[in-house]
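For this view, one protein chain was removed and the others were kept in their places.
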Amino acid sequence: MRNRAILTAALLTVLVTACGSSEQPEVVEQIVVRDRGEAAPAVEADAGATDLIAMGEDAFQMCTGCHVVESGARSTAGPNLFGVVGRTIGGLEGYSYSDALAGSELTWDEANLDQFLTDPAGYLPGTDMLAGAVRDDEERAAIIAYLANQSSSTGE
Amino acid sequence: MASFILNGEPITIDVDPAMPLLWAVREKAGLPGTKFGCGIAQCGACTVHLDGQPVRSCSTAIAQAEGREVTTIEGVAGPDGELSKIQQAWVSEQVPQCGYCQSGQIMSATALLRDNPAPTDADIDAAMSGNICRCGTYTRIRRAIKVAAGIEQPRAEQAGEEA
Partner (left out) sequence: MNDMSPEEKKTSKLGKWSRRGFIGAGVLAGGGLLIGIGVRPGNPIGALGPKVAAGAGEQLVNSWVKIDTDNIVTAIVPHCEMGQGAHSVLAQMLADELDAAWDNVRVMQAPADGSYVVSDTARMFAAPFTLNAADWLEPTWDGLFTKLGQSMDLLITGGSSSIRTTGQHQMRIAGAAARQMLVGAAADAWGVPAAEIATRDSMLVHEASGNSAPYSEFASAAAEQSMDHTPTLKTRDQYRLMGRSKARTDIPAKINGTAEFGIDAVPDGLELSYAAVVRPPVPGTSVISMDASRAEGMSGVLQILNMGNFVAVVADSYWQAQQAINTVGIEWSQSESPVKTMDDQFAVFSSALDAAGDTGGDQAAARGDAPGALANAATSIDAEYRAPYLAHAPMEPLNCTAHVADGKCDIWTSTQVPLMARSEVASTVGIGADDITIHHPYLGGAFGRRLGSEYVAMAARVAQATGYPIKMIWSREEDTQKALYRCADMSRMRAGLDESGALIAYDSVFTQRHDPAEACVPAMYDIANTSVRVAEAELHLPFQAWRSVDHSQQGFFIESFIDEAAAAAGADPLEYRLSMLTNAPRHTAVLEKVAEISNWREPSAEGTAKGVAIVESFGTIVAEVIEVDMTSGKPKMTNCWAVCDAGYVMNPDGFRNQIEGGIVFGLTAAMYGELELEDGAIVQSNFHDYRMLRMNEVPNIEVALINSGDVPVGGAGEPGLPPAAPALANAIFAASGTRLRELPIAKQFV
């Protein structure tokens, strides 16, 4: 009967894809670090919080959604910022930049990074960095100090 | 640990200072109206106001909120629950579909209208292009912003068969 044939075609598609594999493997390895009742171990106080670079590293946490700062690491949403100070704007090989950055021949330095981070789209109209403005002057300076410290000369 | 003003009330949240404001607000302050969409400041679903400025809370460490004022979607209506002009326009224009992105859309639109009471289409594009709506309600969002600004009239509920 015609209707039944279509039923199997239509519905089984939904069912088969919904069910996936019928045999689920067991838990292979379960590492219990801590029970829920136990208090979390105290996180070490950051002794260097007064240091500008350390402050910058803390502040940079808000950028880690898009950027890694690690020598040789694959870029995430934004380019890998290891060694960004001193690098040609739009110059990280293998990263697909917006037209706004790709054509530039300038080099990133503390001064233009400061302008860029103050207002990314204002400094480089067309940039894909839709978020990322750092309005707090001190925070911005700290982030730039941190990035400047992360270069091939200092290592990690 | 961070202390700040959340929707007008002082609050102290004892978490890693690097934790994004988004997760602190959702999981620790119990305000789930701010949404997680992408985690990398690309979609705008997590938009909140930090000292009045729209920011992506998924990419804003809670330490940055220290001593500042944070407003979430739960803090947009008046203290008596009276809807803001933006919220009223979102109803009159029947903007939301799934609704998941709309908290962020409303936060971005609220900041836009506060700074620019009569935005042009280009102003709306600039202010709202950081907010993705996967259901595709953009044309209604644009109209609702204009309605809230008084540039266009709210659409009255249609009566009768329209076609």
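A and B are the chain letters, set down in written order, and residue numbers restart from 1 in every chain.
To be clear about the criterion, contacts are C-beta pairs under 8 Å (C-beta built on N, C-alpha and C of every residue); 3 or more make two chains touch, one makes a residue touch a chain.
Everything numeric here is computed off the predicted structure, so don't read it as measured data.
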Here the chain that is not shown touches A, B
Considering the complete complex, of B:Leu6, B:Ala45 or B:Ala111, the missing chain is touched by B:Ala45
Omitted-chain footprint on subunit B covers residues 15-16, 19-20, 23, 27-28, 30-40, 42-43, 45, 72-74, 76-77, 83, 87, 90-91, 94-103, 106, 124-126, 128-142, 155, 157-163
Touching the unshown chain, subunit A contributes residues 3-4, 6-7, 9-11, 13-15, 17-20, 22, 24-36, 40-41, 43, 66, 76-78, 96, 128
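We adopt the following convention: only the chains that are shown with their structure count from here on.
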Chain-centre distance (mean CA atoms) for subunit A and subunit B, in whole Å, is 23
In the complex, the residues of subunit B that touch subunit A are 16-18, 20, 39-42, 53, 55-56, 58-61, 63-64, 129-130
Per the touch rule above, subunit A residues touching subunit B in the complex are 43, 58-59, 61-63, 65-66, 76-77, 130-132, 135-136, 139
